[in-house]
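A single protein chain has been omitted; all remaining protein chains appear in their positions.
Entry: chain A
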């Protein structure tokens, strides 16, 4: 038996005994459960399998510690009201916020972080990683790490712009429809139904092949596809607000629609809208990545995660994980945003933790 195995079990047993002694029921069940599983895994898979468990547990623990520290950090620097809200955030949400923060830094400071240019050819095609290139080179010999950094800026920036536009169009239309009601409401509702009845990917492909794959065309096409969803949510939320007596009071005062929307309705419907924003952002992001993968999104040589997956796809058959790195970047961001959105949804729906 190697020293590693002895240390591994000793550590687990000490941890479970401590947890039991301090009456930490869930922690004890977790640690001791892991100990029992490790017995079986250790017998079947040997020290190698135990090392994998230890590494995974270590990564999880690190992520949890980073999340915890990041949350405490935010609480420390935030204002009093914000700090109160942040204290309710679970670790997953803190983790999500940390990842989003990291992506934001990567995107904003890409030219300073990236060691090479976005389209700079510096090595032979598919060159393996070395001191100069952290993740190796792609099919044209460009540094993958640098392209990943620039890709953050392009992919996330594009998705953010498209989502924002979709929200401005959709939310405005929804608020107006709820306030005005009548035929305007009917017209907007049916119009949204028509757009929603067209399959989104096909609609986007159609628009891009008619107007050409320019950035602004992508943004507008995606915004048009997602605006009806925002419209429907906003209309439903605002519909619950406009029946309130304070809206009636404001109407009787003679206030115009714009004041009603801005001062009376919008402040009472922001929480679900913010949560929806995160959710829609993920969908938009995946759609843009999908369009790039199909070759109609962001055009080369501009770096973008969707097209990076496609360009390096051939490497997969040689057992190289390089094309999965941009894919993982997409997945990590989507999961992180969803963590944060989950927390916000939870708060806006008023559900209580049991």
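Just so it is clear, a contact is a pair of C-beta atoms (placed from the backbone, for glycine too) under 8 Å apart; a residue touches a chain by one contact, two chains touch by 3 or more; residues count from 1.
To be clear about the criterion, contacts and distances are computed from a predicted model.
Q: Refer to UniProt and select, among "Assimilatory nitrate reductase catalytic subunit", "ABC transporter ATP-binding protein", "Respiratory chain oxidoreductase" or "Alpha-D-ribose 1-methylphosphonate 5-phosphate C-P lyase", the name of the complex member that is left out.
A: Per the UniProt record, that chain is "ABC transporter ATP-binding protein".
Q: Among A:33, A:128 or A:267, which one touches the chain that has been omitted from the display?
A: In the full complex, the listed residue that touches the missing chain is A:267.
Q: Give the residue, chosen from A:39, A:68, A:187 or A:246, that touches the chain omitted from the document.
A: From the options A:39, A:68, A:187 or A:246, the contact with the absent chain belongs to A:246.
Q: Contacts of chain A with the missing chain: which residues?
A: On the side of chain A, residues 244-246, 248-249, 251-255, 263-264, 267-268, 352 touch the unshown chain.
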